[in-house]
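Notes for the one structure printed next.
Omission of a single protein chain aside, the complex is shown with its protein chains in their original locations.
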Amino acid sequence: MGVLALGSAALMLVLRQPMRVALALITTMMALGGIYGLLGVHFIAAFQVLIYVGAVMVFIVYVIMLMELREAEGNRRFSGWRVPGLVVFALLVLVLVVSVWSGGTGSLPPAASAPFSLTQFSAEFLSRYWLVFELTSVFLVAAIVAALAVIKVSRRVDG
Amino acid sequence: MISLPHTLAAIVLLPLMGFLLNGVFATALGGHRFGNRLAAIVGCGFPIAAFVLTVNALLTLQAGGYAPLIEPLYRWATIGDSTFDVTFYFDRLSAIMTLVVTGVGSVIHVYSTGYMHDDKSHGRFFAYLNLFLFFMLLLVLGRSMLVLFVGWEGVGLASYLLIGFWFDDLANARAGKKAFVTNRIGDAGFLLGMFLLYRACGTLDMDTINAVFMGLAGSVPVVSASLVGLLLFIGATGKSAQIPLFVWLPDAMAGPTPVSALIHAATMVTAGVYLVVRMSGIYMHAPEASQVMAIVGVATAFLAATIALVQTDIKKVLAYSTVSQLGFMFLALGVGAYGVAIFHVVTHAFFKACLFLGAGSVIHALGGEQDIRKMGGLRTRIPITFWTFVIATAAIAGIPGLAGFFSKDEILWYAFASSRGGSPWLWGVAAVTALMTAFYMFRLLWLTFLGPSRMDHAVEHHVHESPLSMTGVLMLLALLSAVGGYFSIPHFLEAQVPLPAIVAEREHYERTLLVVSIVLAFSGLALAALMFGGSAERPERVKRALLPLHRLLSAKFYVDELYERLLARPLVWMSEQVLLRGSDRFMLDGMLNGMAALALRSAGLLGRLQTGSLHLYSLFVMAGIVGALVWSWRHG
Partner (left out) sequence: MDRTQLLLGLSIALFALGLLGLIIRRNALVMLMCMELMLNGVNLSLVTFSERYADAGGAVLVFLVFIVATAEIALAIPIVLLLVRHTRSMDIGRYTDLKG
C-alpha cells in the first residue's frame, strides 16, 4: 500500500498532461485511504475517500474535463529551477529521515494499549474540541462568501 | 600715598578700558564717533592714569617694608583637585617693570598723537596700543605663570596687529605673520617648561615655585632645573629675539615707528628677560642652562652687531641694535647677574625708545624717507631731534656718565668675573661687540645728521621740525637716558635677587676693565668720525676691500634663506602632497564615497532576489525547512 502511494506520487511529478497528473493523485489518495484502513481508523479512511477523492478530486477532474485544459505541445514541462530543486530535495529528505530514524522508537513515549474507536473520538470532538467544531462552521461560511465574491469578479471580468 | 584696595587690578584694567572705548568708537566699527582729539585723550589718558597708580603702589610697597602686595582677582578654573586663580603680585621687580611699562608706554602714546595725526586709522592705532599695554601689564603683574602666559600670548597678538597695521601693503601683513609664528615656536618650549613645573611643584605661582627650588619650602623638586630652565629659555628666545628665533624683529620694522619703540625696544622684547629673572630661583640651580643662556646671548649680541654695521635703513640699524642689546641682557642673566640685566632693561628702554622716536621724527621730517644714504646735513634743520639723538647714541655707546655706560659696564664686569659662569672669553666677545655698538651707532648718527646733504631735492624742501608732542617726549627720554643710570637698580633688587659672588682672583681687574670700557666707547666714536666724517671715499674704499664680507653681512648671513629652505619648503610640500592629496582626498573622501557605493551595490544585489517567480520562492521554502531542521539538530 505504501509503495503504491509513493510510486504514484512520484509519477505525479513526471506526467505531462494535467488530467493524467490528477489521475495519479487519485491513486495516491486511494492508497492512503487503504493505509488508514489498515491502521484501524476506519472512519478517517472513510472520510478520506469520501471528501478528498469524492469531492476534491472529482471537482478537479470535472474542471479539467469541462475546460479542456491541456498542455500545448511546445510548452516546457519543468521550471528553471530543476537542479537546485533536486539538490535541496535530497538534502531535505536526508535531514528528515535522519532526524526521524536516529532516535528509534525507543525515544518516543510508549503506545497506548486500547485501540482507537469512533465513539471515543466523537465524544471528545464535541466536548473537548467543541471550539474547533464551531470555528469550522464559521470557516465554511467564509468560504461560501469568498466563492460568491469570486463569481462576482469573474462576471465582471467577462463583461 | 593712598592705599586703594584693587590698585593692581585697576592698573591692568585701565588700558583695557581704553582699548574697548577707542576700539568701538574711534574706528569704523563704531562709525568713527570719536574725533582724533577725543581718541588721543582716551588713548593717552588711561596709560597715564595707570602710571600714577603704579607710583602709588610703589609707595605703598615701600611703606610696607617691601613685603609683596598680593591681590587675588577671581578663581579662573577648578579642575579636579587643582585650582587656577587670577592673582596680581607686586614686589620690587614688578614695581620696576610696571613703572617702565606704564611710564615709557605713556610717553610713547603722547608721541603717537603727533606721529599718527594724519593717519586714516588713527583710532584703531590707539586701541591696539592700549590693548598691548593691557597684556603687558598682565604679564608683569601676574602671580601665576598662567596669567603671565596669557599676557605673553596677548602681547604677541598685539604685536602682530601693530606690525601689520598698514596691512594694505602685503609685505607688512607678512611681517606680522612672521613675528607671530616665530613667537609660537618659542612658546612650545615655554609650555613644556610650564607643564614640568606644574608637575613638580603642584602650582604655577611663581613665588611658590621659586621657594620650592631654593629649598625654602622644605620640598625638593623632582625635575631637573636645567631642563626647565632651557625650556623656558627657548620661549624667551622667541619673544626676546635671540638666536635662532630673532628673524622676526628686523622685519617687524614694517610697523609704525612708535610701535617699534614701545614693543620692540622697551617692553615686549624684554619679557623674556623678565621671565628669567622672575624664575631666578630655578636658574640659580641650573648651571648648564645658565651657561647656554650666556653663550647664546653673547653670540646673538655679536652676530647682530656685525649685521648692524652695514645696514642702510635707519630703523633696521636700530632693530639689529636691539637684538644685540638683548643679547647683552641674556649674557648678564647667564652669569647670574639678574639685577644687572634688569638695570640694562631700564636704561635700554630709555635710550632705545629715544632713538626709535628720534628716527621717527627724522622720517616724519623727511616725509617718509628711511634710507640713510639719502640723508645728511640735518643737524641745523631739526636741532631738537638731533641733540636728543646725540644724547641717546652716546648713552648706548657707553660714553661715561650716561645711563648706558653704567649698565653695560656692569654687564661686562660680571661677564668677566662672576663666580657663576663668568669667563674672560665671554668678556672678550662682549667687549668687541661693545666696540662695534659704539661704531655703528655713531656711523648712524653721522650718516643721518652730519656731513653734506644727500637728500632728494623735493624732500629737502619740506624738512621741518616735529611738533611738540613728539619733541617733548624726545627731550624727556633723552634726559632719562642721561641721568637714569644713577639710580642703582641692582642694589635695589639685591634684597630679592642677590648678585653673584666675584671670583677672588679676578677681583682686582675691576678698575682695569672700567678703563677698557671707556676706551672702547671712545674708540668707536673716533673710528666712526674718521670713517664717515671725511669724504665719501673712505668708506667706499673699505667696502671694496672687504667686499665678500660686506656682502655676507648685508645679506644678514642668509639666515632667512636658510630657514626658508630647511623648514618652510618641506612643510609646505608635506602639507600639499601628503596631507591634502593623500589623507584628505584619498582616504577620507574615498572612504565616504566607498561606503555609499557599497550600500548602493548591495541594495542592487539584494533586489534581484525578488523576481516574482513562485518556483524560486518555493525553493527557498524547502531550503528554509532544511536549514531549520539542521539548526534544531545543532541546538538539541
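In order of appearance the chains are A and B, and numbering begins at 1 in each one.
FYI, a residue touches a chain if its C-beta (ideal position, glycine included) is under 8 Å from a C-beta of that chain, and two chains touch if they have at least 3 such contacts.
Values in this document were obtained by computation on a predicted structure and should not be read as measured data.
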Just the residue numbers, please: which parts of subunit A touch the chain that's not shown?
2, 5-6, 9-10, 12-13, 18, 21-22, 25, 28-29, 32, 35-36, 39-41, 44, 47-48, 51-52, 55-56, 59-60, 63-64, 67, 69, 71, 75-82, 85-86, 89, 92-93, 96-97, 100-101, 104-105, 108-109, 111-112, 114-116, 120-121, 124-125, 128-129, 132, 136, 139-140, 143, 146-147, 150-151, 153-154, 157
Write the list of subunit B residues that the hidden chain touches.
607, 610-615, 618-619, 621-622, 625
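We take it that only the chains that are shown with their structure count from here on.
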Using Cα averages as centroids, what's the distance between subunit A and subunit B in whole Å?
100
Residue ranges of subunit A touching subunit B (in the complex, touch as defined)
79-81, 84-85, 88-89, 91-92, 95-96, 99
Using the touch definition up top, name the residues of subunit B that touch subunit A in the complex.
613, 615-616, 619, 622-623, 625-626, 629-630, 633
